[in-house]
Structures are given as C-alpha cells and as structure tokens.
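Just below is one structure, and these are the notes that go with it.
A single protein chain has been omitted; all remaining protein chains appear in their positions.
Chain nomenclature is as follows: A and B, assigned in order of appearance, with residue numbering initiated at 1 for each chain independently.
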Amino acid sequence: MGANLWVNYGEAVAAVLFGIGFGNLLLQKNLIKKIIGLNIMDSAVYLFLAEKGYIEGRAAPIVVNGVQEAAAYINPIPSGLVLTGIVVSVSVSALMLSLTIRLYRRYHTLDLDQISLMIKREGR
Amino acid sequence: MSRKKTEKEYQKSFAYYFFRWLNGEKDEYLGEVEITPKEPYRETEEEKRARIRGKRAIFLRLYGAKKTRAVRAFELFYKAASVVFCGILICLLLLTVSYLPPTGAADKPVNNEVSERYIENGLQETGAVNIVSGMILDYRAFDTLGESHVLFIATITVLILLRLDKKKNDGAGITAEQAELNDAVYEPKSDTILQTAAFILVPVIMIFGLYVILNGHLGPGGGFSGGAIIGAGLILYLNAFGFEKTERFFTEKTYKWVSFGALSFYCLAKSYSFYTGANHLENIIPKGTPGAILSSGLILPLNIAVGLVVACTMYAFYVLFRKGGF
Partner (left out) sequence: MRVFTYLLMAFLILCAISVSLSKNLLNSILIYMSFSLIMSIIWVILESPDLAITEAAVGAGVTSLLFFVTLKKIHAISGKESGDEQEKD
C-alpha cells in the first residue's frame, strides 16, 4: 500500500467508477443498463486521464497576456486526448443503441438471457 | 466550345457510372447483391402470454422441466463471482493508484518536454491562443481527421441498421408507415409551451454554437463542442415544429453533401503538408495576429469543417432513431 491514496482521491474515484461500470456490464441483464455501464467506464477513464494532466495552482492552457512559460499552464495533452474520446464515445453508444432497437424489434424483449434462449430455440 | 454527348456515349462514360453509384442505383452489369431477408420471428399468442408470465415459464417450455437446482446454483455462483471479481478489480486499481505520484504535482513524469514544447512554442508555430485547439488541429490534425471519419462511419452503420424502406418489410415486420404511426403516439402535436420555448431558445442556441465554433482558436471550445451544441439546437427545433419544417432545409442529400464536402476539405487542407516535404510545422498560410478572429492559419476553417460534421452527425443520429431514414 503506497502513501498517496488520499492525495490521489480523483484517481481513486476513477478506479471505483471503473469497477462499478464493469460490475454493471457483468451483473445487469437489461441491455440499456449495460450500455449505461459502458458509458460510466468511459467517463472513469477520461477522469483518470484529466487528473494526470492537472497541476495545482495553474491555469487552463489558453495563453493570457502573452505569458508563455510552461510553469503557468496545466498539461494540454490529456485535454486533447479526452476531447476526441468524448465525441467518439457518443457514436459508440449510438451504435449500441441501434443494435438494441434491432434486437427488440425481432425478439420483443431487452433481457439478454431471454434473447439468447430464443436464439437457441431458433436453432442457431 | 463544348460538345454535348449523345445519350449512348454518356452511358459509357465514367461519370455516368460514378453518379449512379453515388446515388445508390442498381448497376445491372454487376448483378444483384442483396442479402436475403430473415424470416420474421414469430410466436403464438400462447407463447407470448407464457413469456410475459416470467422467466420460469420459458425454462419450462424450453427444457421441459423446472429450473433445475444446478441452473439456480450457477446463477447464484455467477452473481457472487462477478461481485467478488469487481471488488478485486477495484482493490487492485486502488492499490496501483496509491503508488502513483501525487495529483497536482508539477514534477510528474507526465509533464515532460512534449507539453513544455506545446506551451512554449505553440503560439508561434500554430498561431492559436487556445493551446488545446492548436494541438488537436495542427500538431495532431491527422488524429482529428480519423476521428471525424469515425463519426461518419458510425452514422453509416446506424443508417444500415435502422433504415426502413417505404413499403418493403425489413424482416422484423415493421414498415415505414407503422414506424411513423409508432413515432406519433407520444409526439406532442403543435404543443404551445414547447413551441414558444423553442422559438425563444433555438436562435440563442444556434448563435452560441456558432460562437463556440468560430472562437475555437481564441478560447475554450472548437469544432466538437460547437457542433454538438448546434446539433442539439436542431433536435430541439425538430421536436417543436415537426419533420415538415426541418425537411425543408435538412434532408438526406444535405447530410450527404455537407459531410462529404467538410471531410474532403479537411483531407485536402491537410494534405498540403505532403507537398511541402511532409513537415507540418511549415505553414504556407499566414498566421496573422494572435487573438484576431482571422488568425492561426488553417485552424479556423478546419474548426468549421469539424463542426459541420459533428452537427450533421448528431442530428442524423436523432432522425435515424426517430424515423429510420431522413
């Protein structure tokens, strides 16, 4: 056990959120709740990345008054990575939701167990 | 002086085939490429009632026996094992976090010379006041290009999955008319409160989205956030005034040409670097004064292109989910 657990509370929260989202994926039977769990896991990863780039007492990476020292701003790289990630995650969830709608139209339920049983009964 | 081709000559030319392919018409020379539609899943009334009664009935019908003790034990074991697994995962991650360098310290290995370089030379090299925007649209512009294509491909896949033909059955037993009827069940028809709110809010949302896009290189924001805001404004307008109003300016054709134009503009604008020796940092476009609205070279047009793609994608997702087609 290291000494930095309480200092790194943001990363700790990200770890707990990741675990909760993964538990949702494993335990929920409803497809929509599974998708929400995956979205929570996404947010946890983004939170972890942004906490890595944060530096206490420094400003957002927007140049003000021509100050261009590296000691004045936080790390801009995680912000850029997460910015692209957020927009990709919405297209991922749209794709999964459309698959859910297709499954519902065919089997009239959202329960993954029932769907797999019906697929088994169809002989596929 | 241009000469008009005859119909027969034109039908042999490349442009004829290209536009036919673009419009999705069938090419009789290539034969039919069509996936055989699946048999719709059918169940009798009795089966339906049995399913609604619960999961136990399904087990009864499927296996001819009650849920056996083994199955029940397995379900219990699965639940317990997943809870234990998640607990172990959280504990391991927390253990790792406790050994990481403290949050907020300046001398972490994350804050290396790369971010220093971006901050110290970013304003001179890209001309953008917002360093994040300069980073994702100048230093790492190809990354953003790939990401815009991810959005486009996601829209195409959703279109494939949710498209409804006008008359044909889609295999799940739903025609376009049925879907429209289904869509209209919960839709408020000319709701006064919604329409008044949209009348006041939509122009404000649009102007804010445009501001965020156009100021992407000067302050927080950029193509992604501004495009999402404009898409949300379009969705509000659609919900308040219905499809007849929005289809006057946004149809499938609009989506196709706007996305195609924006993405190919992005490709062409960034491929100039291959002609200047594959060096992204040499810019042939003047950067202007930092802080002015017309500055920082290509970042402003690229922001507009990304914003158009994102706005179209968000609106297209919503319309495809609602109606199955534009």
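To be clear about the criterion, a contact is a pair of C-beta atoms (placed from the backbone, for glycine too) under 8 Å apart; a residue touches a chain by one contact, two chains touch by 3 or more.
All of these numbers come straight from a predicted model, not from anything done at the bench.
Trainee: Could you tell me which of B:Leu100, B:Ala128, B:Leu300 or B:Met314 touches the chain that is not displayed?
Mentor: B:Met314
Trainee: If the missing chain were put back, which residues of subunit A would it touch?
Mentor: 9-10, 13, 16-17, 20-21, 23-24, 27-30, 32-33, 35-37, 39-40, 43, 46-47, 50-51, 53-54, 58-60, 62, 74, 78-79, 82-83, 86-87, 90, 93-94, 97, 100-101, 104, 109-111
Trainee: Which subunit B residues would touch the chain omitted from the figure, given the whole complex?
Mentor: Spelled out for subunit B, the touching residues are 51-52, 54-55, 130, 132-133, 182, 186, 212, 219-222, 224-225, 228-229, 231-232, 235, 314, 317-318, 321-322.
Basically, only the chains that are shown with their structure count from here on.
Trainee: Determine the centre-to-centre distance between subunit A and subunit B, using the mean Cα coordinates as centres, and give it in whole Å.
Mentor: For subunit A versus subunit B, the centre distance works out to 17 Å.
Trainee: In the complex, go through subunit B and note every residue touching subunit A.
Mentor: Interface residues on subunit B, with respect to subunit A: 40-41, 51, 55, 58, 62, 79, 82-83, 85-87, 89-90, 93-106, 108, 110-111, 114-116, 118-120, 122-123, 129-132, 135-136, 140, 143-144, 147, 150-151, 154-155, 157-158, 161-162, 171-174, 219-220, 222, 224, 228, 290, 310, 313-314, 317, 320-321.
Trainee: What part of subunit A is in contact with subunit B in the complex they form?
Mentor: Residues 1-5, 7-12, 15-16, 18-20, 22-23, 26-27, 51-58, 60-63, 68-73, 75-80, 83-84, 86-88, 90-92, 94-95, 97-99, 101-102, 105-107, 109, 111, 113-114, 117-118, 120-122 of subunit A touch subunit B in their complex.
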